[in-house]
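A quick write-up on the structure given underneath.
Excluded from the complex is one protein chain; the other protein chains are retained at their positions.
The chains carry the letters A and B, assigned in the order they are written, with residues numbered from 1 in each.
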Amino acid sequence: MNVNEVARLIKRYADDVKIVGARQVFAATDKERYLEALTALRDNDLKHLTTITGADRGEFIEIIYHIHCGGALLNLKLALPKTDLEIETVTDIFPGAILYERDLMEMLGVQVKGHPDPRRLFLPDDWPAGKFPLRKEVKK
Amino acid sequence: MGLMYFFRRKSPWILHYNTGSCNGCDIEVVAALTPRYDVERLGMVRKGSPRHADILLVTGPITRQSKDRFLRIYEQTPEPKVVVAVGNCPISNCVFNGCYNVVGPLDKHVPVDVYVPGCPPIPEAIIDGVLKALPRLKR
Partner (left out) sequence: MTFILPIGPQHPALEEPTHFRIEVKGEEIVGVDLRLGYAHRGIEKALTERSYAHGFYLSQRVCGICNATHSLAFTRAVESVAGVECPDRARYIRVIDGELERIHSHLLWAGIAAHEIGFTTLFMLLWRDREHALDMRELLFGHRIYATGTYLGGARVDIEQKHIPQLTRALAELEKSAKHYIDVCTSDRTVIARCSGVGVLTKKDARELCAVGPTARASGVDFDIRRDDPYAAYDEIRFDVVTERDGDVLAKVVVRLREILESVEIIRQAIDAMPKGPIRAKFPENVPENEAVGRVEAPRGELMYYVRSNGTNKPERVRIRTPSYANWPSIRPMLVGGTIAEIPIVVASIDPCFSCTDRVTIVDVKTGKARIMTKGELRGLQK
């Protein structure tokens, strides 16, 4: 798919769809539509989830699903208020998300419901609970 | 113990330990074993167990969790032993200085006999460093 086709596809499930350069699309979805969006991509044979990025944006945590769409890269954003950091796992749509979601949970404190293996990935077992390294307030 | 020193000097056994390095120094250490540099012709052998080592070649900026394991290996290595810090990381943390999980440099934790600077140092420099370490086995 090229950028225009990706933009057209994602418009139904996201807002703020922006084509950047020759091969990137940014879009912002929400909790109501993100699973549908990812399913629609998968059903169009777009199965490669490059990764999931999480960032502390101050008031909210921003999750970005980066999906490789053949001729374009879709960066699908999902903003979660820090008061409600619960999302559903996407591993039934993209099995390759399995480690990225664990990373998100332990580094930023996002709660991924339904994850088949929600253990810590990199942090040692005695790392203090509630201390998420990629949060802005965690310095050293 | 003159004879033992002679044997250790002529055939030092090396333990190579990585404390969280980027691999750059480690692949040059391994390259030293390969035909162009071929340290085995100098009698040097790379061993897996600290109990057989004369020389500890250490790479990496000493991450928090590798530190304890490294110290255990250091204790397990019998005297006389020498420690060679390979690369800028164990010498000064290199670019990782200030990173929250890095507790180097190496000489904060153990006495270091030879420093081989570089990022990474070339295999010839590493071999030179090991050769400079050998006389210090006589203690």
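One rule holds in what follows: a residue touches a chain if its C-beta (ideal position, glycine included) is under 8 Å from a C-beta of that chain, and two chains touch if they have at least 3 such contacts.
Every value quoted in this text rests on a predicted model; they were computed, and no experiment measured them.
Looking at the complex as a whole, the chain kept out of the display touches A, B.
Of the listed residues B:Thr63, B:Thr77 or B:Ser92, the one in contact with the hidden chain in the full complex is B:Thr63. Only one of B:Gly20, B:Pro90 or B:Gly129 touches the chain withheld from this view, namely B:Gly20. Subunit A meets the missing chain through residues 20-21, 23-24, 26, 47-51, 53-55, 64, 66, 68, 70-71, 73, 75, 94-100, 103, 107, 121-127, 133-134.
Take subunit B: the residues that touch the chain left off the picture are 16, 18-28, 30-31, 34-36, 48, 60-61, 63-66, 69, 94-96, 98-102, 119-120, 122.
In this section, only the chains that are shown with their structure count from here on.
Note: centroid distance subunit A to subunit B, computed from Cα atoms, is 42 Å.
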